[in-house]
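The complex appears here without one of its protein chains, the remainder shown in place.
Take a look at chain A:
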């Protein structure tokens, strides 16, 4: 009796598997391209997958995708690389969760003749992948730093930085870029509070609440991304400070861009995950066709989005931002 029920389990599961797969490809000769993101659920990566899907269709490639369960899930990304190589992909596009820990697995894939391109986040060292298609995160930070400097118009700044997490380069680069753009060194007394948010709205709110306890008179908030910015806004609003504190951010997601439009966030640096994925898939198609490997770093661009432009800093308005946002 016992043995029959598990068979039932299997049938159910297999039916589900059938629903999930789009076309069996075991016998087809369509070249395959793999996309491995940090998570399945982050809108940034959802958009990236969408871009990859479109480009794969256009280029006559079959897209395989995989992701970790959480940001930092290195083991799942290694497993995905191995399975994709076993499935015979021509190239893998990866947004590394752990920039150092993924390197040995990438090396194995490249040794097996697979083109590996990093999207959004460089590996350490950067040349562990064949090529990198990403936002210049330092520049993204620099742009909002310059904007904040001009928007403060000489008023003495008391800055809170809501950062990502220790040891993650993207967050470090944006933070450093912001300080450079604003023109203060790390450790400057005008930085009154620095906390990690992991880019999460609820943690951003908590961080801002704590910063306001520590420095009630802060007047400029740098945030790693818009969820953190919106968390900060909620905390500021609860204190009635939302009008006189300037919030700047990075990412350019659609929710974030709408928050710029409604004035909750003053300005944000928009990046383009769709473009990263499209370029990546195109490069793999090129490699499948004539063996030409992409190499080096391709900047996929960053644009300052604000409806309250300041002199001397180039920016586009939220109409442009909403037309090009992701998520």
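As a convention for this text, contacts are C-beta pairs under 8 Å (C-beta built on N, C-alpha and C of every residue); 3 or more make two chains touch, one makes a residue touch a chain; residues count from 1.
Keep in mind that, in the parts below, contacts and distances are computed from a predicted model.
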Omitted chain (choose from "Cytochrome-c oxidase", "Aspartyl/glutamyl-tRNA(Asn/Gln) amidotransferase subunit C", "Deoxyribose-phosphate aldolase" or "Fructose transport system permease protein") - UniProt protein name: "Fructose transport system permease protein"
Candidate in contact with the missing chain, chosen from A:86, A:153 or A:323: A:86
Absent-chain contact - pick from A:64, A:118 or A:131: A:64
Of A:74, A:219 or A:255, the residue in touch with the unshown chain: A:74
Missing-partner contacts on chain A, residue numbers: 1-3, 5-10, 12-14, 16-17, 20-27, 32, 40, 62-67, 69-70, 72-76, 78-80, 82-84, 86-88, 97-98, 100-101, 103-105, 165-167
